[in-house]
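One protein chain is absent from this view; the other protein chains keep their places.
For reference, chains read A and B in written order, and residue numbers begin at 1 within each chain.
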Amino acid sequence: MREFGYQRAFDVPGAVALLGAEPEARYLGGGTNLVDLMKTGVERPALLIDVRELPLDRIEATDAGGLRIGATVTNSDLAAHPEVRRRYPALAQAVLAGASGQLRNMATVGGNLLQRTRCGYFTDVAKPCNKRVPGSGCPAIEGEHRNHAILGASAHCVAVHPSDMAVALAAFDAVVTYETADGPGELPLAEFYRPVGDTPHLETVLPAGALITGIVLPPAPVAAVSRYRKVRERASYAFAIGSIAAALDVRDGVVQEVRLAFGAVASRPWRAREAERLLTGGPVGAEAFAAAADAELAAARALPDNGYKVTLMRNLVVAVLSELSELPGAPGESGTTDLSGEAAR
Amino acid sequence: MALSTAGAITLNINGEKHTLPVDHRTTLLDALRERLGLTGTKKGCDQGQCGACTVLIDGRRAVSCLQLAVAAEGREITTIEGVADGERLHPVQQAFLDLDGYQCGYCTPGQICSAIAVIEEHAAGWPSAVTADVRPEAEAPPLTADEIRERMSGNLCRCGAYVAIVQAVARAAADTERAVGAGRAAGAEEAA
Partner (left out) sequence: MTTTTTGRLAVVGAVGTAHTRVEGRDKVTGAARYAGEIPFAELAHGWLVLSTIARGRIRSVETAPVLEMPGVLTVLHHGNAPRVDGDYTGPMGPPDPALLVFQHDRVPYAGWPVALVVAETSEQAREAAEALVVQYDEEPHDVAFSAGRPGTYTPADTPRAAAEQRKGDPVAGFAASAVVVDAEYTTPEEHHNPLEPHAAAAQWDDGRLDVVDSNQGSAFVAQELAKLFSLDPGAVRVRSENVGGAFGSKGTRPHQVLAVMAATVLHRPVRVVLTRRQMFSLVGYRSPTVQRVRLGADPDGRLRALDHEAQNLTSTQREFIERSADPARVMYDADAHHTVNRVVPLDVPTPTWMRAPGEAPGSFALECALDELAEKCGVDPIALRVRNEPAAGPVSGLPFSSRNLLACYEEGARRFGWAGRDPRPGIRREGRWLLGTGMAAASFPSGAAPSTASVTAEPDGTFTVRITAADIGTGARTALTLIAADELEVAPDRISMRIADSDFGPAMIAGGSMGTRSWAWAVTAAARDLRGQLALGGSIPPHGITARSDTAELIGALPARERHAFGAQFAEVAVDVTSGEVRVRRMLGIFAAGRIVNPLTARSQLVGGMIWGLSMALHEEAVRDEVSGGLVGADLASYHFAANADVPVVEADWVDDPDDEDPVGIKGIGEIGIVGAAAAVANAVWHATGTRHRHLPIRPDRVLLAGPGSHRQSS
């Protein structure tokens, strides 16, 4: 880890100005990803601008009926917040499914969006990686890629985005707000991450020097009946090998509205818009769910060792939508419907 | 811009202020172990992947290996050395000792700090990944074995002491609840 400067920012314009003055600076939130990457030599910033003291640590209702979540809100506070749990339960579940209690206490919402892939080639500076060293190659394609992308990847990179939280945010049409030296801006999460293409090292479309200030969740009554399910190689404290955020509004046996997003299948949270389109206005049931999943996954391009993810995601769509469609609670109704599915024991 | 890469900081640890020069690269974990002689906090992976370095920061559990010391200035830090009440062990420590919630002991301080926070997080009504219904209208989940297992999963134990760890956390939580309940009852009596 090289030597670096450290400055604490106390207001947003100040933070942005500090970053603008040092091209090799990074914002430091909880540090749960950045400090690790600095230890492994993947990141070598010259200056850290600590943004934890910025007044961005609140969750507030918006006039439109949604929520505004500050960028420095910790994952723990996000998941514990009553309005998040009430209006967007899948978001709380997604956050709780990530990392550990300790890491969730440290990690911030803004940092979570920007966390880097856990691909074992990316995190090992002794190995080639186009995302880390553009042009050096992607050994995962010929090598170990069991937990790599089946959707939206390219011949240059097949890494997946590790966030659970972002999957739920994608399902709920979150908008990312940011500040630059030229003023504020915003980006729908759907446009926030770049397609991989031949530039896997460029991950978002955030303007240079921009500081994420928060996330706005638009009102989404459908989200009141929502669920996040994550499959991983141990029961807890592991990254997903496949996950799904889903919300469903069914009236008289007809799908009024559905939200579906996949995790651990692409370089970004994957909003399953084709599946949503097919399901909307149609019937519920395993067959319809499977057909919609198949349509979404028709674009999947599996490598020799990650084809199971196609089956996994199809099964998860059917299982989670079936579960949601069988719940008595419809949007707007209150109650304490069991949203957990069956626990293993 | 010439950047200073080191400086003197003041850390508030277990209620005492320590001023020390640090390289900005120094993590809170290394500051504790290498500079302050507080070696009860353990380094297992140094990457936030095992939980052995868990401490409490402003009352919340955190991994000190990913916490830069310079960024911890101004915050209240509690380590394993600060959880007992003098010679009297914290109920979590006592339960780990009595029920053999460890073997080699290396993950133990982190487990204990984590467990103390788990009991508080649960009392505050925080849901977990195995909570049946996360909505605030739902009844708060009891601290079942499954809830403890999930909430303690950020602390790996290679010896495989998990079964006794879960028993120890459950006992300590029950002790704490009884103590709080007794305190409340006493308070109510006084008020009456």
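One rule holds in what follows: a contact is a pair of C-beta atoms (placed from the backbone, for glycine too) under 8 Å apart; a residue touches a chain by one contact, two chains touch by 3 or more.
It should be emphasised that the depicted structure is a prediction, and the values quoted were computed from it without experimental measurement.
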| item | value |
| --- | --- |
| Touching the absent chain when the full complex is considered, from B:Q67, B:Q93, B:T131 or B:T176 | B:Q93 |
| From A:A17, A:A190, A:A238 or A:A288, residue that would touch the chain that is not displayed | A:A238 |
| Residue ranges of chain A at the interface with the undisplayed chain | 1-3, 39-41, 118, 120-121, 123-124, 126-127, 139, 142-144, 146, 231-239, 241-242, 305-306, 308, 311-312, 315-316, 318-319, 341-342, 344-345 |
| Residues from chain B at the interface with the omitted partner, ascending | 23, 25-26, 30, 33-34, 37-47, 49-50, 52, 79-81, 84, 89, 93-94, 96-98, 100, 102-109, 112, 130, 145-146, 148-150, 152-153, 155-166 |
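By definition in this document, only the chains that are shown with their structure count from here on.
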| item | value |
| --- | --- |
| Chain B partner contacts - residues on chain A that touch it in the complex | 1, 3-6, 8, 21-22, 28, 30-32, 35-36, 39-40, 46-48, 50, 52, 76, 79-80, 82, 85-86, 89, 92-93, 96-97, 99-103, 105-106, 235-237, 334-340, 343, 345 |
| Chain B residues within the chain A interface of the complex | 1, 3-7, 23-25, 27, 46-48, 51, 54, 57, 60-63, 66-68, 70-71, 114, 117-118, 121, 124-139, 146, 149-151, 153-156 |
